[in-house]
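Could you have a look at this structure, given as structure tokens, before my questions?
A selection of the complex's chains, in situ.
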Amino acid sequence: MTFASDNWAGASAAVMAALARHNAGFEPAYGTDPLTQAVTARLAELFERDVAVFFVATGTAANALALSAVARPGGVVFCHAESHIQVDECGCPEFLTGGMKLRGIDGEGGKIGPAALERAMAAHPDGVVHHGQVAAVSITQATESGTVYAVDEIRALKRVAAGRGVPLHMDGARFANALVGLDVSPAEMTWKAGVDVLSFGATKNGCWCAEAVVFFDPAAAKEFGYLRKRAGHLLSKSRFVAAQFDGYLADGHWLDNARHANAMAARLGAGLVASGAARLAWPVAANAVFAILPRDRLARLEAAGQRCHEWSAEGLPEGERPAADEALVRLVASFATTVDEVDRFLALAAGAD
Amino acid sequence: MTFASDNWAGASAAVMAALARHNAGFEPAYGTDPLTQAVTARLAELFERDVAVFFVATGTAANALALSAVARPGGVVFCHAESHIQVDECGCPEFLTGGMKLRGIDGEGGKIGPAALERAMAAHPDGVVHHGQVAAVSITQATESGTVYAVDEIRALKRVAAGRGVPLHMDGARFANALVGLDVSPAEMTWKAGVDVLSFGATKNGCWCAEAVVFFDPAAAKEFGYLRKRAGHLLSKSRFVAAQFDGYLADGHWLDNARHANAMAARLGAGLVASGAARLAWPVAANAVFAILPRDRLARLEAAGQRCHEWSAEGLPEGERPAADEALVRLVASFATTVDEVDRFLALAAGAD
């Protein structure tokens, strides 16, 4: 039982079944198989437009490669100061883009705002080589703080990005959780709001290793096949990622998984507040709960086998930060989380007093 | 039915079963799970010494990352002119090593010899910055021409490499096929013969995507965790690669698969010669057959749905190259190839006359 992360689960039964189903026989390698084509077509349907789709095995690769597709020499990518690409990818975006710089922008609840973005970009005026050039804006949906950008918030960031002529990338490691949280369509949350390229993550929500880089303007993906292969990210038995997506997308399985994970997180958050065991840093908007609780209670949870990641409180307004004897922890629910597990955690947290 | 490549098959039943077996429950992510530790220990046993092991999802990544671990500025990697790292990886080794140069060396049957290696290295004397510095030697086992280095041949290349103070890398995409071809132990074919770092491939021989970079001196792997993550090659649900290896290595499954593939290739090669349908460019030593046959016969095979990769004949001595109306093709058998498929191909090839 754990809320450490949504990547501690395995694959869902439906995804495993799809894998087994597509295991038989010989198929062309390197993504030229019919299944890969079929899944690509299904994604086009899902997004209600022609898209270019590239499968990879990790979310870090999806993000870094997507950014490499829009790389410019001396380029600067604007992202949240606490974003995954900035603090959790070991410099992979810098490396795969040939040394672009990631400029972290502060913002409450893991979100950047249009004014802060515009200000940060202003330090890089066009044509002044010394400071580098603006290259892209990257946002995470749902964010690393468990919040979700409203469609209008995405649109506002797009306006700033477009004002400087650069594309908008979305790290969708928890795309499904955000989508069901907002209750909008995939198209509305992406290209209709201005997203140019999406890291469409499925791993955390029921797959083994299934990520897709989705370009909403296929022409922008012209060189992407080379970028992926050059970085060692083209799988030979590529249909095996397609198979996962086949199971993932069939019959709304992916949305069901996300709804379940979000519901478990909501139950967990509400329960913690109701019992007085913790207060929440931000409202629960997807599948993560950011809870502030006394350090001794945290210690007892850990002693009982619950592993909780402590989180930086810098994103919180000063008055709301944890006190000296408190900690901010992240608790993540997944498709595999059960009501029982949530309730046991709640009992442990409450009873610990 | 196809002999186009050994990566057109799916995963073997045993590997799929292992995947299903290890799917349940939560496990720590990013390779810190107990199964990954257990499989690493099993590899240490297999190689009869302490090893450092890193799982990745593609062979190209395994090779390029292994070389990145021994990269030097202005470094030159010496490999066969027709090696996979040189002609089939889209510059991934150059890219992930920060721009090292791959110097291709000619040599019969896909193998480089010690004299040619020494000569090539002599163009890069120590301390002369202009020509770059020697950095590594990389050989493929089994080679891209389907041949296999004898242990003594590896040893001889190691002596040359050691004379210049650089490590020996082995691209073992078809490690098992070479091993059963030589009938030696994994230790004898690697570190006992001088191999420093191995790309231990399992994908082609029964897995979905399971490759391991194996360092025979664990101290040399100190920074490898960062190299892998920096390139986006650390899987979050990493136990899923460990699970494949678990099924792959259990009960000699991997060697059985390789023995079967090699036997199928031997049957195919012998049958082609016996029927007069083709002559062989090199003796069959692992799971690939390189056959020279008339172009019109090849056309009829292709028309019957057999896809055969044409191969460069530059590695052949001049007198043995295909005539103008002949082609050199590669035919690869895998764990999944059946006797029936071989015999049907042979009938097609023979009957085509």
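The first chain written gets the first letter, and so on, giving A and B; residue counts start at 1 in each chain.
By definition in this document, a residue touches a chain if its C-beta (ideal position, glycine included) is under 8 Å from a C-beta of that chain, and two chains touch if they have at least 3 such contacts.
Here the structure is a predicted model, which means the values were calculated and not measured.
**Q** Looking at 2 placed copies, how big is the full complex in copies?
**A** 4
As a convention for this text, only the chains that are shown with their structure count from here on.
**Q** Could you work out how far the Cα centre of chain A sits from that of chain B, in whole Å?
**A** Chain centres of chain A and chain B, defined by C-alpha means, are spaced 35 Å apart.
**Q** Which stretch or stretches of chain A touch chain B in the complex?
**A** Going by the criterion above, the answer is residues 1-2, 4-5, 7-11, 16, 19-20, 22-29, 56-61, 64-65, 89-92, 95-96, 203-204, 208-209, 226, 229-237, 239-240, 336.
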